[in-house]
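Data block below; observations after.
Here the complex is missing one protein chain, while the rest keep their positions.
A, B and C are the chain letters, set down in written order, and residue numbers restart from 1 in every chain.
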Amino acid sequence: MVNDLINIFIPHIILILTIIVQLVLGILKPYSLTFKYKDINIRISNIVTVIGIIGATAGTLYSQGDYAGFNYSIIVTSDVKALSILVLICGLVSVFLNTNLLRGNRQGCYKYHVLVLTALLGGICALGANDFLTLFISLECMSFALYFLIAFPKGYPSKEAGFKYLITNAVSVAFFLFGVSYILGLTSSLNFTEITQIFESERCSIIYAIASIMIFIGLGMKLALFPFANWIIDVYAGSESSVLNLLSTVPKIVVTGVLIRLLSGVMGFNTEINAVILILGLITALWANIYAIKENNVKKLLACSSAANAAYMIIILAVFSSFAASAAVFYLICYVFMNMGAFAYVNMIEPECKLLTLDKLSQTDSKLNAAAFALCCLGLAGLPATSGFIGKIFLLYSLLQSGLILLPIVLLLLILFTIGLYFYIKLARGIIKTKQTAIHHHYKILNSFSRPVLLLMALITVIIGILPFNLLARCILLFQ
Amino acid sequence: MLNNIGIYHYLVLGLILFLTGLCGVVISKNIIKILISIEFMLTAVNINFTTFGLYCKNLAFDGYIFALFYIAAGAVELAIALYIFYAMYREKQTSNIEDYGDV
Amino acid sequence: MFDFSNILSLPVLVFLPLVFGIIILMPFFPNNDILIRRFAKGCIIFHFIYALLFWIFYNNGFISLYAPDWIKTLGISFGFAMDELALVFTLLTTIVFTLAGIASKLHIRHGQRYYYALLLFFETTILGIFNASDIFTFFLFWELELIPAYFLIAYWGEGGNAKKSAMKFILYTFLGSLFMLSGLILLHYFNFLATNTLNGQIGLYNLDKVSPELQVLISVLLLIGFGVKLPIVPIHTWLPDAHTDAATPISMILAGILLKTGAYAIIRFNLQTLPEGFKYIAPVLAVFALINIIYTALVAYAQTDIKRIVAYSSISNMGLILLGICSMNIIGLSGAVFHSVAHGLITAGLFAVCGIVLLRCRERNINKLGGIAAKMPRLFGFATVIILASIGLPSLAGFVGEVISITGALASELNDYTKFTALFALPVLILSSCYMLKFLHKGFFGEEGECKPAADIANHEFVILVSIVVLLFILGCFPASILDIIQNISVTNGAVVW
Partner (left out) sequence: MSEFFTDNLIWVILYPLWVFLLIGTGRLFAVRMSKKLLTLITLTGSGLGILFSGGALINILQSGSKEFVFTFIKIQNFLIQLGVNIDKLSAVYLLLLFTISFFIQLYSSSYMSREPKYYRYFGYLNLFNFAMGLLLVSPNLFQIYIGWELVGLVSYLLIGFQYTNPLKSTAAVKAFIINRIGDTALLTGILCIIYIMWTYSVSEFVTLDFSDFNIISSIVYAHTNNFTFTILCLLLFTGVIVKSAQFPFHTWLQEAMKAPTPVSALIHSATMVAAGVFLTIRLLPLLTLSKEILIFIVILGMFTALFCSLCAICQNNVKSVLAYSTSANLGLMIAAVGFGNIDLAVIYLIVHGFIKAALFLSYGMTNNEYTDDTGTTLPPSFIIASFALAGLAFAGLNCKELFFETFKQNTFLRIEFLLTAFMCAVYIFKLCCKYPLAKGKRPHAREQISVWVFLLIITAGTFAVYGSQLGFPFWTAFAGALTAIIISIKAKECKEGKITQICSEGFFIDKFYSRYIYSCYGKITDIANKIELYISNNKFLVSFVKAAVFIAGNIEKYILDAAVNLCAICTKFASRELEHAQTRNIQTYIAYGVLIAGIIFTAILLTYALVINSLGGIG
């Protein structure tokens, strides 16, 4: 029993240990006196975090079999593991991109690491949660870390962004919990398994529908779904790219995982929720794509892209089947890598420009970097030879599979894709030097890791785009 | 008189508090007031939880525990909010929410 | 004896240009414009010769299938296969790309390295469309082609609005292809429901058990995608802009081949895979084809930009091809394929002529041109032959295609209206001569315009025009050369069976 427990909680434990190590190192500063090299504390804390995350990933891979513990409040199955690994990878990539951020705050760099690790810990706990209480605590854990992370960089914009995220999150959490409280009232339980059993046998009431929708709204905020979607533009515009890298991936993965679980049981017994998901998803996608058309700020464009892609993913979940769930996860994986590639590029050119507009995108000294960024953008648009293309096929396939009733929605989606292509093309062609932007900036890339990250992400995007079958088969296996 | 107070009274009170909080968040211009309104919503949820904790017989003590956790979480949240607000305030010297829209 | 068919591999055929393109992009490749150009030209010509081998060693029923698994979950493979239809279009593609590659010499002044790499990439995508044996492989290339096409139009365009036109093109086509994708998915899914096998091979679809209404629905969805490319009239407005603003070699490719992918796809999918559903649509589509033919011919007459005239004439001619397809019989099909080839060459030639005129005169308004014939007699000679071919003069390729397509529609067994559309399509012969002769008359005849061309055509342009004219004569006088290849397609019950 205890062995099992440890077996399952290796990643959590490793993360917590890393947090402790970071705190100790940060507070005691054992090396700052002996070394003159001023980046040393950044380097060491980075290495510790990387080791921690890799350890956690290895631990997740190492743990065998499914498990449910703590009175069924946490369960660990293969899909949880898969998504946890994805979360950890995203965290790892964000750590690689943090140099620009930490150079501004050398002494406080351990705080950053503690926050990142906390967010990851919260994320993987939430993925495994089988209980509303655990879910709530884990999500809050992640959110609190994210507030600080967003507000972490020096300067006013990050503070404002953090504050906006906080307010919106607080309101949405209130919605979520209000819904949870009604579920509690209806079922006298907070455990997903018990709730599912109760609703399977009982006739569902309007209170149940409203409670599910409130829960969905509360969780949807983290994906930037309507009703709480507008924050994403402002928050992205005010944040630093390595934080955005985390913000645009980890909560998405976590919430998608949680939603898949909730929709397959707790919330899945009323038809209203499906309609609401579809409508909210479509509204969000429509809003994000149309908003992006006139936008000129790269970060805001990526915010729109983030919102739109999350919406597509959620639309898949509206037709809940095992195929749809695996399609959504596949789409999520594809999206995460392309997105991280794009943010890696932004990370590369960010320090030079206060306001990153489209015409500044071409300011890189390597054409390969630019091409990799363009590839990621085209991938986000769903053009072929990238993973986004396969993701798009599966998205449409899972929608059409559920019958021809959804055909009008599919057609609307097609138009949204097309509108989206417009701004992705704008992003992609931003890399090409035109006469106006031909002023060469030969500067040194501050962060030596962003280039490998960018190229790696582009490579993954292409590899998934060309040889998707292995990953796909695994995704399908997750939900069988 | 007091014996007539049932579960629905508590729930309606919770709902009213929740809506009040929501209105407060949307309407107040002062950031402190907004934070207080968020606390209103928190309290509304807590009322719900404790009510269900009280009235659902076969429930162990889930409702109360949830309320406890939520109180703790709310406190943390408020603390973070105040911290960030203070950082912002140093920049702008105002507590009007409308002045914090520069990004 | 060495068996040549051993070296004929479809993946090599498709991906060879891409490999060449990547070589050009490699850092070790010398950054010398002349070298890059010659290398690219050499690659394209080499590839053309390779494609010719396929034709030479082609024998009946030669289907080279290469289909490793791609997305196993859905039974999709990354498959290539070549049959008669694909062979004809592959040859056309390599020919037009060779011509366009040669024509690029004077038109492309900057960014040659990227230009030629993209051009070669473009060739790969189009060959992929024609040779794909699996619906999703087909779709992959169909969408992939947008990327090189967009950048080629936008960044090497001649018109001032190149970026805008390219954006219009890519959005239009992308939306169309998404509609097509939904059609393909439904096709795949309903085939699965009907036969209980997950199958991606185009040739193996069997929708006999699927109700005609569903087939019609799938057909319509597919047609929206193909119709944007073809283009069919209400959704054609991207074409004139894109063709006008693109650089001349790109215009040649767009009009010469890109539009043919639409025709090819309709034959492949609507006719071959969904004959039952297409039966209901074909008469309606024939009316659209008629509108294409007549309406765009009239619009072409109203244009003053030489490239726009040619662009609209392309739409009009594509209408004829569509009409041939809609007849749903072997004659119309042969006509459509033949006219695809003929028109591919003609329109490439016309754009080449436009390009030469643009280069020499720096003027594209037909009212300001004039008197080119006196200054450039050789260009005039070629231009006359190509224009005559485009208005369907006997002994040149255009005539055969037009007559066979229309005859096919006339022989259609669908219903009487299709026959009438065939008869009403005939006045296009008059209209096409109106706008094309306007081109000749105003551009070449008359007194000298405001611009004075400096010299007659250069040697490489001469090569392009001579090869087009010779091919047009050969096809016009000996149409059997292509028709025989298509002969193997047999028709039963109004449906084409391979």
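The rule is short, and it goes like this: contacts are C-beta pairs under 8 Å (C-beta built on N, C-alpha and C of every residue); 3 or more make two chains touch, one makes a residue touch a chain.
Not measured: the values here are computed from a predicted model.
Every shown chain touched by the omitted chain in the complete complex is listed here: A, B, C. In the complete complex, the residue from A:W231, A:F269, A:Y345 or A:F417 that touches the missing chain is A:W231. If you put the hidden chain back, the residue from C:S251, C:T407 or C:T421 that touches it is C:T407.
Within the full complex, the residue among C:T173, C:S219, C:S314 or C:S334 touching the omitted chain is C:S334.
Listed here are the chain A residues that touch the chain not shown: 163-164, 167-168, 171-172, 175, 206, 209-210, 213, 217, 226-231, 233-234, 272, 276, 279-280, 283, 287, 290-295, 419. The chain not shown here touches chain C at positions 168, 172, 233-234, 236-238, 295-296, 298-299, 301-303, 330-331, 334, 371, 373-374, 377-378, 381, 384, 388, 393-395, 399-400, 403-404, 406-407, 410-411, 419, 422-423, 426-427, 429-430, 433-434, 437-438, 441, 444-447, 466, 479-480, 483, 487, 491. Considering the complete assembly, chain B touches the hidden chain via residues 22, 25-26, 34, 97-98, 100-103.
By definition in this document, only the chains that are shown with their structure count from here on.
Distance from chain A peaks, on a Cα-centroid basis, for C. With centres computed from CA atoms alone, A is the chain lying nearest the middle of all the protein shown. Note on chain placement: the centre of chain A and the centre of chain C lie 43 Å apart, centres being C-alpha means. Each chain gets a centre from the mean of its Cα atoms; for chain A and chain B, those two points are 27 Å apart.
Chain B and chain C have centres, each the mean of its CA atoms, that are 65 Å apart. Against chain A, in their complex, chain B makes its touches with residues 11, 14, 18, 21-22, 25, 34, 38, 41-42, 44-45, 48-49, 51-52, 55-59, 62-63, 65-66, 69-70, 73, 76-77, 80-81, 84-85, 87-88, 91-92, 100-103. In the complex of the two chains, the chain A residues touching chain C come out as 378, 383-385, 389-390, 392-393, 396-397, 400-401, 404, 407, 410-411, 414-415, 417-418, 421-422, 425, 429, 432, 468-469, 472-473, 476. The touching residues of chain A, counted against chain B in their complex, run 132-133, 136-137, 140, 144, 147-148, 151, 156-157, 159-163, 166-167, 170-171, 174, 177-178, 180-182, 184-185, 188-190, 234, 237-238.
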